[in-house]
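One protein chain omitted, others in place.
For reference, chains read A, B and C in written order, and residue numbers begin at 1 within each chain.
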Amino acid sequence: MSQGNESMNESEKNIGGTESVLLNLGPQHPSTHGVFRLRTLLDGEEVVDVEPILGYLHRGSSKLAEERSYTQIITLTDRLDYLAGMSNNLAYISALEKLTDVEPPERARYLRVIMVELMRIASHLMGIGFLINDLGAWITPLMHMFREREKILDLFEMVCGARITFSYMRLGGVSHDLPEGFEKSIAEFLDDFEKKIEEYENLLLGNEIILSRMVGVAPLAGERAINCSITGPNLRASGVDWDLRKQDPYEIYDQLDFSVPLGENGDNWDRMVVRIEEMKESVHILRQCMDKLPQGPYRADTDFFVRPPEGEAYGMVEAPKGELGFYLVSDGSIAPYRMGIRSPSFINLTVLRELCVGWKLADIIVNFGTLDINVGEVDR
Amino acid sequence: MRIFGLGAIKGLVVTLKYLFRPPFTTQYPENKLDISPRFRGNNFVWYEERCTGCSSCAKACPLGIIRIVTHPESHQQVGNDYKIDVFEIDTGRCMFCALCVEACPYDALHMGGDFEKADYVREDLVITTDQLREGTKKPQTQFRPQLEDIGYQGEEELDEHEAGRWSL
Amino acid sequence: MQMLLFNMVVLILVTPILLLIYANKEPLIQYTSQDVFNGINFFIGLFILISFLLFVTTMLTYVERRLVARMQNRIGPNRVGPFGVLQGFADLIKLITKEDLIPTLANRNIFSLAPILIMSPVLLMFAVIPILPGFTIADLDIGIFYVVAITSLGSLGVFAAGWASNSKYSLYGAVRGVAQLVSYEVPLVLSICTIVLLSGSLNLIEIAEAQEIPFILVQPVAFLIILFSVAAELNRTPFDINEADSEIVAGFHTEYSGTKFALIYGTEYLAAFGWSLVIAILFFGHLGPGIGGFLMLMAKTSIILFLFFWFRGTWPRVRIDQILAIAWKIMFPLATINIIITAGEILFVQSIFNINPGNALGLQPLAIITIINIILFAGLLVILSFVKGLGQFDKGPKRYVPDIEGVN
Partner (left out) sequence: MTLELSRQYVVSLLTKHFEDVIDLDTEKHLYIKAENLHDVCLIFKDEPEFKMDMLRYLDCVDYIDHFELRYALLSLSNNQSLTFKVRLWGRDDPEVASVVDVWEGANLQEREIYDLMGIGFINHPNMKRIFLWEGFPGHPLRKDFL
């Protein structure tokens, strides 16, 4: 229940006759995925308490947004979850489009979905890669996943000229149409990537060491996950069938055929496998999008300095890490009155203590890895 | 039924295969990857002849790093009203979002394809007016679909007549 | 600089002195090549051996990085020298010229002593290994016993390093390391006993010469147990928990830098080389004569070393409780059963072929044992497949699906 700190204050308390150890994992630690600190109370190898301490990467995006025009804020959103910039762009733009009632043309919707699904693959690759790295596999799986991500980033560079900070989405569309040769490149990538997924499965899924480290470790029940506002693959790993792409479709997801992979126990294994399955689904979605991609304009005619009417809007997408939402309050001026960010990584941390207590020190790292947080998004 | 140890050996086979494949990485200073024509790079291309000093780019910049000083004087450029005294871009703080290029109504400012600029002093990172005037004019096709239409790949130099949506 | 000199002097002095002490005790030692050990020749031989070992250590760091890099689609170090072969030496020079940091609250003396405590046993281990037949420094009759005994001293250094650093990460690494080393000594020694039973000798050369059939075929179970026990002893993947970089930063050598770190880091590879040599001698057949035999032995050693590098490039590590469970619940019983079965088999073939106890087994008896053992090994893999947590992983049905009405 408590995110706990009563027990943390009693670090002197003797457990089982021996003194417990207060260990600071972070802020500079090889496997904290950024600058993130975990204050852990350990009884030998066993975890007694964990408290995440945040804020080392806090940049005040919400405050910065209050003095930037709506188009300029797009560049801020790139930097939230820097492994999934396109999804952040889309979440912000969907809120802005609700606020301004701008309808993007059909081709733009397809382009957005293509980019977001590519981004999902890239983000999941990083999530799994770093997870296995945390498990101790030096960096082999990570490097193999970096390689595929590199190809995705090349695709993004072709389209929008940047590899991490895309700033691709615009109000009422996207900033660029597809370049010449993109269809061929993405088809080649998808064909290759399907083989690579098989290879990843050979490398990872059968391995007895990974199985014994992950199966049954840190399970999270579905009810509990919902109560803690967990979203994204972590929620689906607990067996809860909830995906905004299905349940509250945005853009063109209602016209696409895809399934939502579910886990059973919500343990570390499920959280990893759900991500691998989601990558397969993303490949499926991408193929459909490339087949159906209509011709036409890619951008509605909008002002660069847009002034939305007074009001507020909450736009959300199913980002790779979970439900990413932007809450915009407009007072009719050039900049938003308030921009709130529902960041999935931040809210998913709610269960971190619960997942870790009672397991071993080595499991903290793995549980933390399977939650797949991004500190840029946690601290905002 | 799964045989004990088979899964781990499958993984070993995968890594063994890669032992005999060429590496994916390239050696950076010797070999460079091809960059896309839309790449948002450092070497900003600015055509003084096309620029009217309207400061759209400076307004669009989220960081306010473009400094423009003008005075009213007849000039050969489109607007024919202002002479540009200073046009500086502080790339030390630039995040290469290309909003300035998007905002430019006269196609005077373009992104460049360079990514290898490093300096010891922050002041050296400011691209001064003279550097912009005399620098190589290899614009990237970021937000310049007219350049893509003519099949331009960001490799050769373009003069001010070729780079814009209409020639002067 | 003082520390550096101190380290070097101790390193260079301690090893030969200890060896001389051992070598002068008459009943324990039998010289194979008397003239090597007479007077000044002894020191020349020692100098050549240690130079060779340091060279191998430095090269191994390079080789591992190159190999694993290729497994990872990378190129690896290729800047220093042709194909980067001098990378290890560049690293060594860099480490030696670095500032020698000692944490303020560390116990200075033990902190400085620990790297030597870690390195010396590994160097001493090479005294009995017949790298070149006729060039063995001390051809002990209890060679393999000596190797096991002297290398287990390394855990003392590990613990000293972890404790003296006065860092929680180091302490965790040290405690883990000692628990692991103590656990894996047992199956290691038991499995070596089966080899000793088969060959009828503790002398490494005699063990090698007894292999009419390479013992890897005769004793696949013992080979695997020794391979993984050695991996645990060397802190190599999948048992590298005491320097688990993603959990406890670098384990017991978190606080070390400069020369001391170079010693610890080098020891890791030196020990890997030494143990690979021992495994190659124990399992991979005869030692050949002369330079050809030396190259053959190095080739066999490289296979074992490559296995270690390969594991490191592929597998993640096991958790501490799982490591101890594997040692005590699986490897220990397996090794015990293996030793009993092997003893029974030896009695059996001795009675059939009329071999006197203590004599080496010939080709045919070994072949019979090989066939029996390989069948038993296959059976073992099947049995292990049904063990929960090893081959079987339960996934309980605990699905919660909310009743979603009106979706789509």
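The rule is simple: a contact is a pair of C-beta atoms (placed from the backbone, for glycine too) under 8 Å apart; a residue touches a chain by one contact, two chains touch by 3 or more.
It should be emphasised that the depicted structure is a prediction, and the values quoted were computed from it without experimental measurement.
> Among A:P105, A:G216 or A:G311, which residue is in contact with the omitted chain in the full complex?
Reading the full complex, the residue touching the unseen chain is A:G311.
> Tell me which residue among A:V240, A:L286, A:V306 or A:A319 touches the hidden chain in the full complex.
A:V240
> For subunit A, which positions touch the chain that isn't shown here?
These residues of subunit A touch the chain that is not shown: 1-5, 54-55, 58, 60, 62-63, 223, 226-230, 240, 242, 247-249, 311, 314, 323, 325, 327, 329, 337-338, 340, 342, 346-347, 349-350, 379.
Just so we're on the same page, only the chains that are shown with their structure count from here on.
> Connecting every touching chain pair, does the picture come out as line, ring, star, complete or other?
Drawn as a graph, the chains make a fully connected set, so complete.
> Any idea which chain sits dead centre by C-alpha averages?
Of all chains shown, the one whose C-alpha centroid lies nearest the global centroid is A.
> For subunit B and subunit C, what's the span in angstrom between their mean Cα positions?
54
> Round to the nearest whole Å and give the separation of the Cα centres of subunit A and subunit B.
Centre separation, subunit A to subunit B: 28 Å.
> I'd like to verify one number: the distance from the centre of subunit A to the centre of subunit C, where each centre is the average of its C-alpha atoms, in whole angstrom.
Comparing mean C-alpha positions, subunit C is 42 Å from subunit A.
> By residue number and range, which residues of subunit B touch two or more other chains?
2, 4-5, 8, 11, 14-15, 18, 24, in rising order.
> Quick check on subunit C: which residues sit in contact with 2+ other chains?
71-74, 313-315, 390-391
> Please output the residues of subunit B touching subunit C within their complex, sorted ascending.
1-5, 8, 11-12, 14-16, 18-19, 21, 23-25, 27
> Could you pull out which subunit C residues touch subunit B in their complex?
By the definition above, subunit C touches subunit B via 67, 69-75, 78, 310-311, 313-315, 381-382, 384-385, 387, 390-392.
> Which residues, counting only subunit A, touch subunit C once they are in their complex?
Its residues touching subunit C are 21, 23, 29-31, 45, 132-140, 143-144, 147, 203, 207-213, 215-216, 219, 221-223, 226, 238-242, 246-247, 249, 254, 262, 264-266, 269, 360-365.
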